[in-house]
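What you see is part of a larger complex, with each chain still in position.
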Amino acid sequence: MTRSFVMALMFMCLIAGPWLTDAQAAADREKLLTEPGVYGTFALFALNDEWAKQDPAMRIVRLTSLKGVVEQHREHVAIDLYLLRGLSDHADLLFRIHAAELRATQEFLLDLKSSQFGRYLKTVGVMHGLTKKPNYVPGFPDPMKADLKAVSEPGQHPYAIVIPVRKSAEWWGLDQEKRAEMMQEHTAATLPYLKSVKRKLYHSSGLDDLDFITYFETSKLEDFHSLVLSLEKVQEFRYTRRFGSPTILGTMKSLDEIVELLAQ
Amino acid sequence: MTRSFVMALMFMCLIAGPWLTDAQAAADREKLLTEPGVYGTFALFALNDEWAKQDPAMRIVRLTSLKGVVEQHREHVAIDLYLLRGLSDHADLLFRIHAAELRATQEFLLDLKSSQFGRYLKTVGVMHGLTKKPNYVPGFPDPMKADLKAVSEPGQHPYAIVIPVRKSAEWWGLDQEKRAEMMQEHTAATLPYLKSVKRKLYHSSGLDDLDFITYFETSKLEDFHSLVLSLEKVQEFRYTRRFGSPTILGTMKSLDEIVELLAQ
């Protein structure tokens, strides 16, 4: 009993730790998540076999280091966490990291890896992309532009899906006008789902073996499925050489939720 | 002798445990297995090297936790078990899980993985699909619709086969009418096998690197082979980019049978 009481205390400290948001950090985070010219990194990790063998007290000690590293870097990078275990087969955790410079992201991931928690993490994948101003939207008809301003439904969107995309050489060989035409058909197919499926696009060419990383949030997975089905039916899809492989499906979690789940 | 007597007792308790079906749970399970709008997850696991080194008493202790986790979640998810070992090369066990929300499935798999038994499981694959009302059947001629209502032969269908499918971009680029025509040819090819091979279809686009998960049960594997051969010969098959890879073949087992087999 005494032991579990001590552990409960340790756990309380861990959760209630110095995870205070001050206005400045929040503002920086907002900028990183909305502006063009920001680097987004998707880092996928699996917990190794030794994690399962750690006793709960030790796990809590390790998880404290995770909290510490995130705390220490949150002034420079915006960090979001996702639980993949149970929904994706190749990784347990996804970190989405936004930064003005990839060096800041590398520094965070180096510190994470050399933390007490990091030694239980196996790096499964790292993908980078860049946010940019919309390419084709300026040429779309005005009603479509208006439609695109629809804000997604408020409230929680527990599911997140990441789909890496690579286009064919034929796609890039088309002239801008032809591509714009097809992107308009593509965009029209997405309109019915703008409210229930939130999207964000990252440009990857050269930073990775991808051209784009597409990121989605939703509370209605069935709508997301219908959206993808619609996108498979437009002409532009024939110029897609890789779509997924892997498709990454998980649930958004706060750092505290992740800590609580992994402590078990 | 005393030791094996104790172990036999332990084993009896394990098998005869609180695995009671109450009417409500059965009704929920029935709904999950028959209605559209349900998520089906196929989770493939391999037992790691350490399992083989556990002595039988310890295995029984571990298997008790498996029973416990399944018991605890069966109100929210419908769980079916399959033994792949000996018939498939990449996994030992398959869990087919039906749920109204993938979050419920994730919670079950998280608890499974953090159970005493779960630490011996290596996740080999996770695939998700959604049940939907038939797409093309409403447009089929009436005699075919009548044929499709044939119920499969009663009794046990010990073999289960799971074949993941991805269609080509060309398929999705065809108009609905052309696809319906080819699906009618596809369906005609399946009619001779409706009684001996039970089928269930899951739609996966966006949830996974697949478009469909096709699931089969049969007691006559030779009939199933003939069915697949027929399906390879119809026009629609030319629009299939991935068929299997892996093809998953196993035998359906009750939780108690699995426990008994793994305890050895």
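For clarity, chains are labelled A and B in written order, and residue numbers in each chain start from 1.
As a convention for this text, contacts are C-beta pairs under 8 Å (C-beta built on N, C-alpha and C of every residue); 3 or more make two chains touch, one makes a residue touch a chain.
Not measured: the values here are computed from a predicted model.
Depicted are 2 of the identical subunits; the complete assembly encoded in this structure file consists of 5 such copies.
By our rule, only the chains that are shown with their structure count from here on.
One finds 30 Å separating the Cα centroids of chain A and chain B. Residues of chain A touching chain B in their complex: 49, 52-53, 83, 85-89, 158-159, 161, 163, 221-222, 224-225, 227-229, 232-233, 235, 237-238, 240, 244-247, 249, 251, 261, 264. Note for the complex: chain B touches chain A at residues 37, 39, 43-44, 48, 102-103, 105-110, 113-114, 118-119, 123-126, 128, 130, 169-170, 172-173, 203-209, 211.
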